[in-house]
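Here is the structure we will look at, set down as structure tokens.
Only one protein chain is missing; all other protein chains are in place.
Going by the order they are written in, the chains are A and B; count residues from 1 in each one.
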Amino acid sequence: MSTPAGGALAALTAGQRERLAALAREAAFPAGARIFEEGEPADRFWVVLEGRAALDVSVPGGPRPVVETLGPGDLLGWSWFFPPYVWHLGAVADGPLRVREFDAAAVRVVCDEDPVLGYALARAVGGVVAHRLKATRMRLLDLYGPRPGGGAP
Amino acid sequence: MTAPAAAVRGSAAVPLPYRVVRRDEETADTVTLALEPAGEGLEPFRPGQFAMVYAFGRGEVPVSVSGVERGGSGGRRGERLLHTVRAVGAVSAGLHGLRPGDGVGVRGPYGTGWEPAAAEGGDVLVVAGGLGLAPLRPLVRELLARPERYGRRSVLLGARTPADLLYREQVRAWSAAEGLLVGAAVDRPGPGWDGDVGTVVALLGRARFHPPDTAAFVCGPEVMMRATARELVHRGVPAHRIRVSLERTMHCGTGHCGHCQLGPVLLCRDGPVLGWDRAGPLLGVREL
Partner (left out) sequence: MAATDGADGAVIGTGGLAALVRLLRERGRTVVGPTVRDGAVVLAELESADELPYGWGVELEAGRYRLRRRADGAAFAHSAGPQSWKTFLYPQRVRRWSADRGPDGALAVAAEPEPAVSYAFLGVRPCDLRAIAVQDRVLTGGRYADPDYRGRRAGAFLVAVECTEPGATCFCASMGSGPGAGPGYDLALTEVVDADGHRFLARPGTDEGAEILAALPRLPADGGATAQAARTAVAGAADRMGRSMPPVDLRALLRGTLEADRWDDVAARCLTCGNCTMVCPTCFCTAPEDVTDLTGDHAERWRVWDSCFDLEFSHLAGGPVRSSGRSRYRQWLTHKLGTWHDQFGSSGCVGCGRCIVWCPVGIDITEEVHALHAEARGGCGAGGCGCGAAEDGAAEVGAGGVGAGGPGAAPGTGP
């Protein structure tokens, strides 16, 4: 056992992963390539194999702030799983990026046909969202801000 | 009762005079001071232990040793202590404002250390948030100096912004070291930042380790340590193999003033480094 093992979809059974794999292909993005953009239809999702993706936001009059980065094993994109299936952030390849790319519409159909797989995937995606929510809340605390941290200060 | 204090000269109640020989600005409010004994020096510090550092006329604060250097004069007498200090209160602001040549008083070494010997033979994770890297730096040095003793080694750092990362030059050098994974995540990236954005906890997903045989050394704000330790336990790292460095008010360092109590623990004596099997339940009681 070693972490990350199977990454975001590790909780699925081998059979379930195989079923999803049939709906996926390997893909690569060159450094700086935009993977998706806020407001576009969320028709695909990715699991990062190698490299890093940055989630960013478009703001007027300045560079796009990066709110989070994702690395190997991470699920890139969850808006495809929930209506209205529209990206709420943008994503860009932060350096050369190798991914497994899934056809979101096809996966949703499989989930509807196979509720056991659908439930397993819902738990996996929900887990990722919960994890990111926790991390975001931690960052809201601004732990390293004016209040000091550390053992003996 | 054994006759104690006499055997540990200079470490009990009275500080020994040291002199600032170098002052390195780390971030906007944090400096690393290199201190050299003016006469006799203190006993050697183990990684993770702390000293009480006295700013003349202002008072003392507990400060972990963030490194040791051989001084010019050689021997114990010349051994320099590095202390990384953030200006947050009257005393630490006083220390922050010191210049080379200024005198300070130092007592120690106090408390428990990281004790990396227990980690030998397994994978090692060092997880630091903000200033928490300071007490961990001597441990990272140990991991770099004796790679053959450990399995896969990862150093994961979290900070508010890239400018708040401590020891940036050294961290870059660590990244180049063979077999050492170094990851850094900031809450707010700036232009030119090539690391991660997010929490240091998220970086755990990048590190390679075999949880049952992994030893983790964690230091940072308490909330960050709690989140990190819980995630590690969830991933299968045994609680007693997760060591955290805790912070409570400390005035004496010798277990006499009573301020650093955390339930049954006197942190200056039984800590600051504790296993999560002990620390976790205590931190779970509000206002303990």
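One rule holds in what follows: contacts are C-beta pairs under 8 Å (C-beta built on N, C-alpha and C of every residue); 3 or more make two chains touch, one makes a residue touch a chain.
The structure presented is a predicted model; accordingly, all values stated were derived computationally and were not measured.
Residues of chain B that touch the chain left out of view are 1, 3-5, 8, 11-17, 19, 38, 54, 56-60, 88-89, 101-105, 247-249, 251-252, 254-259, 261, 263-266, 269, 285-288.
In this text, only the chains that are shown with their structure count from here on.
Spacing of chain A relative to chain B, judged by their CA centroids, is 34 angstrom. Taken together, the chain A residues at the contact with chain B in this complex read 1-4, 7, 52, 54, 63, 65-69, 71-74, 131, 134-135, 138-139, 141-153. Residues 48, 50, 61-64, 85-86, 88, 92, 111, 129-132, 134-135, 158-160, 164, 185, 187, 189, 191, 196-199, 201-202, 204-211, 219-224, 227, 235-236, 245-247, 250, 272-273 of chain B touch chain A in their complex.
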